[in-house]
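All protein chains of the complex are present and in place, except for one that has been dropped.
And now, chain A:
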Amino acid sequence: MAEIRVQNLRKAFGDFVAVQDSSFVVEDGEFFVMLGPSGCGKTTTLRMIAGLELPTGGNILLGGEDVTMRRARERDIAFVFQLFALYPHMNVRKNIGFPLLAQGMPSAEIRQRVEETAKLLRIDHLLNKSVSGLAGGDRQRVALGRAIVRRPKCFLMDEPLGTLDTEFRDLMVHELRELHNRIHATTVYVTHDQMEAMSMADKIAVMNHGVIEQFGTPREIYDRPATMFVADFIGSPPMNFLGFAGGLARGAKEILVQGAKVAVPEVREDIAPADMALGIRPEHIRFDDASKLRGAIYGTEYLGTTQIVAVETADGIIKARVPAEIRLAAGDHVGLSLNSARLSLFDKGSGRAVRTAIHDSASQGRAHHG
């Protein structure tokens, strides 16, 4: 197993820049997820790490070794494809053993390694079956088996659960993470599904338009989104934004939103007079008739333990997640109380988060900064 270091990686296809100046480090044994909408460059980045695409610029180091321009077969990595890429003309045993055959391993040893791997994945009873008859989950396990059997430096996975139905997907998310906990393989996992990313990752990189918007733990990314894109992309429903006017000095603890004073985490940088946005997660909103910030109920979505309430305010609709017991009717006027400790401030022009007390409190107790 090895650490993956990506430095200023760049890929252009003609005029189209797929990946811009990306840098990140995947530590040894870490489960790293690249998350973003389709076309954001995450798969291209993965393919460059694999050696299936050559970068336009930048470096890729695998275990300290520069492999930027090496061929895929010289990198000692394993790749799990979205469509599994199981060879239909081979049975399960041959599929899993295929990478070992390339190394010229004696067939008795291949047999033993394949069987060990199959046991680990609980597919040993399928070894002599044809891959075309397998169910989605089992195909996925065979594809994983083919990756694990070689004990490579790292695993790269390109939306491996994308084609499974929801039920299987939840099962496989659990299984993948459990597998990772057992073998501690450095893993780079690409997905557009935030649920997969949040539940599996040690670290997440959120990408958009070829740029890494934020790099951090799932908790950092959820609680302290670095940009409005990240705030909007992560969370279901996503973070709400309410506009306010900038022009605040360092140390400010209060802003004016739609005529109401709202307490915010202490601002740690000067904010120029510009259009700003206050970011609030739906679960950080409570209904409080005493609040000056008001709106009218637009609709509700009942989810069992909680409900999502859409509230129409002077600055558009915002969504609140409140206990399901609260009875509300469309058109009711409510006051909105925001959890001041959990608010984010953004510059609407650049989309970047303003530095506030939440960032400083968070960096205490963290060994290093991403």
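The rule is short, and it goes like this: a residue touches a chain if its C-beta (ideal position, glycine included) is under 8 Å from a C-beta of that chain, and two chains touch if they have at least 3 such contacts; residues count from 1.
Definition applied: contacts and distances are computed from a predicted model.
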{"item": "Candidate names \"Carbohydrate ABC transporter permease\", \"Aspartate carbamoyltransferase\", \"Cytochrome C\" or \"Spermidine/putrescine import ATP-binding protein PotA\"; UniProt protein name, chain not shown", "value": "\"Carbohydrate ABC transporter permease\""}
{"item": "Full-complex contact with the absent chain, from A:F24, A:F79, A:Y189 or A:F241", "value": "A:F79"}
{"item": "Residue among A:M69, A:A102, A:L303 or A:A324 touching the omitted chain", "value": "A:A102"}
{"item": "Where the unshown chain meets chain A, residue by residue", "value": "50-52, 71-73, 75, 77-79, 81-83, 85, 87-89, 98-99, 102-103, 146, 150"}
